[in-house]
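Quick one: the structure is below, questions incoming.
Complex shown without one protein chain; remaining protein chains in place.
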Amino acid sequence: MPKQNKKVSQKPGISPGTLVFVGKKKSDKISIKLIDYTETKFEEKEIKSIEEVFPFKDTASVTWVNVTGLHETSIIEKIGAHFDSHPLILEDILNTEQRPKMEDFDSYLFLVLKMISYNNHDTEMGIEQLSLIVGQNFIISFQETEGDVFGNVRERIRASKGKIRKMGTDYLAYALVDAIVDSYFLVLENMGEQIELLEEKVMLNPLPKELNTIYRLKHDLIYLRKSVWPLREVINNFQRGESKLVKKTTIVFLRDVYDHTIQVIDTIETYRDMVSGLLDIYLSSVSNKMNEVMKVLTIIATIFIPLTFIVGVYGMNFKHMPELQVEWAYPLLWVIMILVGFSMFLFFRRKKWL
Amino acid sequence: MPKQNKKVSQKPGISPGTLVFVGKKKSDKISIKLIDYTETKFEEKEIKSIEEVFPFKDTASVTWVNVTGLHETSIIEKIGAHFDSHPLILEDILNTEQRPKMEDFDSYLFLVLKMISYNNHDTEMGIEQLSLIVGQNFIISFQETEGDVFGNVRERIRASKGKIRKMGTDYLAYALVDAIVDSYFLVLENMGEQIELLEEKVMLNPLPKELNTIYRLKHDLIYLRKSVWPLREVINNFQRGESKLVKKTTIVFLRDVYDHTIQVIDTIETYRDMVSGLLDIYLSSVSNKMNEVMKVLTIIATIFIPLTFIVGVYGMNFKHMPELQVEWAYPLLWVIMILVGFSMFLFFRRKKWL
Amino acid sequence: MPKQNKKVSQKPGISPGTLVFVGKKKSDKISIKLIDYTETKFEEKEIKSIEEVFPFKDTASVTWVNVTGLHETSIIEKIGAHFDSHPLILEDILNTEQRPKMEDFDSYLFLVLKMISYNNHDTEMGIEQLSLIVGQNFIISFQETEGDVFGNVRERIRASKGKIRKMGTDYLAYALVDAIVDSYFLVLENMGEQIELLEEKVMLNPLPKELNTIYRLKHDLIYLRKSVWPLREVINNFQRGESKLVKKTTIVFLRDVYDHTIQVIDTIETYRDMVSGLLDIYLSSVSNKMNEVMKVLTIIATIFIPLTFIVGVYGMNFKHMPELQVEWAYPLLWVIMILVGFSMFLFFRRKKWL
Amino acid sequence: MPKQNKKVSQKPGISPGTLVFVGKKKSDKISIKLIDYTETKFEEKEIKSIEEVFPFKDTASVTWVNVTGLHETSIIEKIGAHFDSHPLILEDILNTEQRPKMEDFDSYLFLVLKMISYNNHDTEMGIEQLSLIVGQNFIISFQETEGDVFGNVRERIRASKGKIRKMGTDYLAYALVDAIVDSYFLVLENMGEQIELLEEKVMLNPLPKELNTIYRLKHDLIYLRKSVWPLREVINNFQRGESKLVKKTTIVFLRDVYDHTIQVIDTIETYRDMVSGLLDIYLSSVSNKMNEVMKVLTIIATIFIPLTFIVGVYGMNFKHMPELQVEWAYPLLWVIMILVGFSMFLFFRRKKWL
Partner (left out) sequence: MPKQNKKVSQKPGISPGTLVFVGKKKSDKISIKLIDYTETKFEEKEIKSIEEVFPFKDTASVTWVNVTGLHETSIIEKIGAHFDSHPLILEDILNTEQRPKMEDFDSYLFLVLKMISYNNHDTEMGIEQLSLIVGQNFIISFQETEGDVFGNVRERIRASKGKIRKMGTDYLAYALVDAIVDSYFLVLENMGEQIELLEEKVMLNPLPKELNTIYRLKHDLIYLRKSVWPLREVINNFQRGESKLVKKTTIVFLRDVYDHTIQVIDTIETYRDMVSGLLDIYLSSVSNKMNEVMKVLTIIATIFIPLTFIVGVYGMNFKHMPELQVEWAYPLLWVIMILVGFSMFLFFRRKKWL
């Protein structure tokens, strides 16, 4: 279960813009990576001290600074100071329970997105926050832990594949958002397979542990939905191209991401319907099974209880029980009992219980 | 169950416009058919190599190229190159999990639609993607497998029935969309019959396998809905006639298709209500049946358990049990037991359990 | 159950405007009735051949032609030709599964409505389609079978009651629509009584057949809703008075019909809530009843099973069972058994099972 | 249960504006009361004949005519004629199943509202229709029975409390509407108490009669909602102050009523949620109880059934049963049986059934 139930600020009423890291410390050390490129030039390096980044701010080349690990607020503070970011933005970056959103601050855009993945043999869904500051010629991205979905984007920049090296920061931002939305499909595919598997199991033999899986999936879908729904509006705002940072050539690509987001939302809704259908099926299967058990009990009991009564009768010790003395009474009783049992059997047949 | 849970791209972050076929390879070979007509002239032929199509691009006659099978991306690429299609469109054609949509690229329209049919003795719903590129005097349609719902349209072109031969590509596009929407009615009719049949079965004698059928129908309706809902907006955009490719005379026909689409959506919603009602009825029927079983068990048990106790009493071997010596004790006991049984019976009568 | 699951066209892709009757042939012969009136003059006659109607087209008097029975497409075709109707309209008239709608063709309005009634001892809801072509000085109405809800309207025309004879075709159209909407109240009243009756039954003694009635009502409400919902928009369009055929004096009356339609929709929603509440009550009642049955079984069984065990003990044939020889053992055992039974009884009392 | 399922007109198609009383005749005699006031002057009298009212129509003083009982249509007709009311309004006044609404006829406003109250020891909700004709210097109110919620308003007019005597008919109309909305809070408060009481009962010991109460509450909430929802729009239209009859000083008060209406609707929705939650709790409690019953049955049965079998074995009359002859066999068997019973007990303990 994704642990998202942490709160924004420990003390209601503290000053806005006070930088406090909110969330679980998922990464031990902070690492900063820098990629700087133009169409012809490419540089990639691991940064030790955040101050090394500052000179790149005003170069014409596209600079992508990726900060991993958020628990050292001083680094965030320095970046904020150097890149003129609004204090509330820095607070948002550090609060990992933020809702996906986009804010336009004229000279830069601020985006909050969620990276989602399945770990631990596909039974645990992880949600990680990604914040993007998109400036004229730099992008700063903040993520909580090592490992992201941007491997291919980096590869495309390195190998100068496609037109990424020819475009500006808006295209890079698009590429990052696109990579995230694409990764949702991986999560959904994984879920789809789990649902299909579950369907078969639940139909054939519903076990209590399937119930847990259904509940977990339902749970994951709730969180997935919560992470993706706001994205729709985010990308819609993004593609409307009102910001002067987004060039017209990029908009057609953003429209494509928008379509994909709608598709993700559609699929989530479909899965929600299917999972809640699964629960109905599970309950019905359990109910059917119980019915079957009840029928067996009833058949056995209703056949033998009257017979046991009969044999009980002739086990009584009354002095005067004429039947007991009759020679053919015992075999006759057997005949009677078999007839009783058989007629019961026919009764159940007629009732379609057998 | 329609297998739609495949994802869009294998690797998040790959370059947009990279052509990768996504979906199950449903057709072995690729076949290309060409129909070319004006009011007076008609030509239909099977194409071997895609290059044969190119000369038709700029003729005044209406040309309809139908490509079946999508797994050879090179053909799609050549068509894209020759007909100046945006790379993202080609990506969409190849991704068979696309959402129905319409995009207007000034010189051509791009439509994605879903063909739906029932195979395999009406128990398996198949969804196939149809992409349409509608240009000034050509239409290129892409479908996944052999077999479509356009037989009548072809017949009308061949026989010059109705006004299809007198109209342009917009009317042909309308005819194709209309044929698809009409085919949904066939699917719905089929479903309607299945639901009616199920209703009777579930009311009379609910069996576990009916549960599977209910679930399958629910499932199919979810997918059907997912395929038809976006169509509403697609056709609405289409009929608004903002594209210069759609002539005014065609719009009244598009309005008719729009009405049909609304009707399809209405019917889907109605069926969804009915199927979920069916599940309630199923569960209630099962519950009723179990109730009946329980009552039989209870009646038999509650009548005979006390009687068995009584006969047990006189089966005891105490030395001093005065009743055992009394001559009329045995017949008296029978009288008592019959009275007990009968009063139980009356009790159940009064409780309306019989 | 209303059989509405028939489809629009047998073959996807046939030419639009091809006249095919879709639906069940409910009437054997076709009858055409004509009413022609001005404020001072009145004429009513049964028509043999459709051609007799044509001269009335251009007279100043209001002419109402009512066609009953739709299976002879030639008559519809002739009317269409003479009154300049769009082919798609004729197709809509013949397709009895049409959605209620209004279309404005400048020189005439086209309306599709549904007449709903309860037949067969109030257990079968019938839905019949009524199409109206409303011209400057003629109205042509098409219905599927004999028998409609317009008896009062005809009477008002004949007797010149109210202002109907003083008004034009728009007021006549209003009168017809109003009669249809009023008839929905009759259907709803009927349903309301069924629901009230059912409520009592279900509370007191839930029988399986009530379940069928609940399901049937639910079903009927689904279809009723499907027929009435679009009417809202139809009448709204009608009353907005954008058509030059609708005079301002008629609009206030249309607003009244609109209010009634909203009231019908409100009541349908209320009934839907109530019927689904009924199902809950039904299920709860069944569950309560089963609970009661279970308790009786449990009480009888738990009291007598231990007692039967005890008497079984003293029915054993061990040579050395000292108790059997004791003189007061038998009455003592009775005392013990009565105590056991009584303490069980108290236990159940305390548990509030009795 | 509020009996609201009566219909609007007995015969579909009768002339609009025909005055027919629709509803249950709740009051035997018709009484008309007149209050006439200016800031300085006050007159209140019981009217015998409706004609006495007419002179007040054109006086400058504010005149409030309250008509109780609607079954004498002639009185309504006379009022309608003298006060120039549209025939459809008179029809609406007489049809007690009207939906709350407001209509603006320039020279007067027409409002339909519902008065709701709990009678009969709080188990029966009554809905009564109140129609208001609000003119320049007169208000005519129509109610079905004696007894209303306007006692305080009359008192304020008599005692000249607040500013009611200084204001016009719009403020009086506001005061009446406000009194009605306030009375909804009384109904809701009553309901709230019933719900709270029910919660406790259902949690502790769910009885079948609670089910009826839950259903009744659900029912009442459906009707309450139906009566209050349209009010929202009514008051909204009223406060927008488009009518020249509503003065600006009154609007701030209407906004306050509007807020209260929203609050009523909010509370209704909350109660609906809570009542449907109650049903879940009820069902769960019943299910829990049944579970408990089942467990007791199972424990008793599974402990004693095997034991009874054992004692049955030694009750057999075989000639050769060596155990029977052994002296310590009987006490040994007791030991064995106690061990069996005890291990069963431990088994249930471990299963957490005890």
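Letters A, B, C and D mark the chains in the order given here, with residues in each chain numbered from 1 onward.
We adopt the following convention: a residue touches a chain if its C-beta (ideal position, glycine included) is under 8 Å from a C-beta of that chain, and two chains touch if they have at least 3 such contacts.
Treat the numbers as computed from the prediction; the structure is a model and nothing was measured.
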{"item": "Neighbouring displayed chains - absent chain, whole complex", "value": "A, D"}
{"item": "Touch criterion as defined above, residue of D:Ile133, D:Val149, D:Ala173 or D:Ile214 at the omitted chain", "value": "D:Val149"}
{"item": "Residue among A:Ser61, A:Gln136 or A:Asn317 touching the omitted chain", "value": "A:Asn317"}
{"item": "Listed residues D:Gln136, D:Ser183 or D:Ser243, member touching the removed chain", "value": "D:Ser183"}
{"item": "Residue among D:Val20, D:Ala81, D:Met203 or D:Val326 touching the omitted chain", "value": "D:Met203"}
{"item": "Touch with the omitted chain, as defined above, among A:Ala81, A:Leu197 or A:Val296", "value": "A:Val296"}
{"item": "Contact with the hidden chain (one of D:Val20, D:Ile262, D:Val326 or D:Leu339)", "value": "D:Ile262"}
{"item": "For chain D, residues in touch with the removed chain", "value": "149-153, 155-156, 161-162, 164, 175, 178-180, 182-183, 185-186, 188-189, 192-193, 195-196, 199, 203, 252-253, 256, 259-260, 262-263, 266-267, 270, 273-274, 277, 280-281, 284-285, 287-288, 290-291, 294-295, 297-298, 301-302, 305-306, 308-309, 312-313, 315-321, 351-353"}
{"item": "Residues of chain A (touch criterion as defined above) contacting the omitted chain", "value": "1, 5-9, 11-18, 86, 88, 97-99, 101, 205, 208, 211-212, 215, 218-219, 222-223, 226, 279, 282-283, 286-287, 289-290, 293-294, 296-297, 300-301, 304-305, 307-308, 311-312, 314-317, 321, 323-330, 333"}
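The rule is short, and it goes like this: only the chains that are shown with their structure count from here on.
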Contact network partition after chain B is left out of the picture: A | C, D
{"item": "Cα-centroid distance, chain A relative to chain B, in whole angstrom", "value": "26"}
{"item": "Numbers and ranges of chain B residues touching at least 2 other chains", "value": "283, 287, 290, 294, 297, 301, 305, 308, 312, 315-317, 321"}
{"item": "Interchain contacts (touch definition) - all pairs", "value": "A-B, B-C, C-D"}
